[in-house]
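Complex shown without one protein chain; remaining protein chains in place.
And now, chain A:
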Amino acid sequence: MIVRLVKRIAVLLVSLVVSSVLVFAFMAVLPGDPARVALGTSASETAVAQLREQFGLDRPFVAQYLSWVHGLVTFDPGTSYISHTEIGPQLADRLQVTLWLVGAGMVLACILAVPMGILMAVRHRRPSGLILSALSQAGVAVPAFLAGILLITVFAVGLGWLPANGWTPPAQDPVLFLKQLVLPVLSLGMVQGAVLTRYIRSAVLDVLREDYLRTARAKGLRPMRALVRHGLRNAAVPVVTVLALQLATLLVGAVVIERVFVIPGLGSLLLDSVSNRDLIVVQDVVMIIAMAVLLVNFLVDTIYLMIDPRLRGGSS
């Protein structure tokens, strides 16, 4: 078990290095000199050269890469070429906002999907199961941004129950924070929940067909109890995989949702930086998203070990 864990940590580190190289290389080959962009087309060659030297852009790529990684690892990514502000605190603020969105969205998705998926599987031959199935199918078909716009139209503009957009840090005004969080989280969570529901349904259906569930019933367990005691843990294995993939799509989905609800999250920062050609910030944000995805995958691998004793190996 320890050996497996160490291996997985090694894999995580290697993939972090590889992805950082990829992100850096991709930004490096992009046409457009950051210094030129920062100063505008009218700036003189010497001014541009001076700025290049100031940013360290005249150094070899390897040196640039290393100092970038060093900045990330020490939580001091330096200053932006464009806004000349410290990137670190900005990233931390924005990350916090996005984590609230994604975290709450994921929790809502699970709260919706777990009972719905199980119910749909257990009743898959009955009308109630089919109705739920059709509902979730509709949910899958709706993109998050469309759901967001619809929710704004109905609950903010139409009924006026909730604010249409904006963001307030929870420490500043917890009530307003929650009010503003409801609609974006709903639009993220419902769509993800619909997708997750379908995966949970099929995972539970697979488990319902397993021999060990028949064994459980042959022991005298009623169907629902057999499913809860013997099925759910086994059904969790494929669902956890999907959950990890979904977290990645949620991060991307948050980019769009932050735009719709005017939320200053990582996604907004990314889009702003792209349009400002603030390449160093783009690079940092992309790397943070990549790290988040890799970290989630690492956690999922670790969760597998907890769920399925067969993966632990060598314990007999």
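Here, a residue touches a chain if its C-beta (ideal position, glycine included) is under 8 Å from a C-beta of that chain, and two chains touch if they have at least 3 such contacts; residues count from 1.
Keep in mind that, in the parts below, contacts and distances are computed from a predicted model.
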item: The complex's invisible chain, by UniProt name, from "Urease accessory protein UreG", "Oligopeptide/dipeptide ABC transporter, ATPasesubunit", "Glycosyltransferase family 4 protein" or "Tol-Pal system protein TolQ"; value: "Oligopeptide/dipeptide ABC transporter, ATPasesubunit"
item: Interface with the unshown chain - residue positions in chain A; value: 125, 210-212, 214-223, 229-230, 233-234, 307-310, 315-316
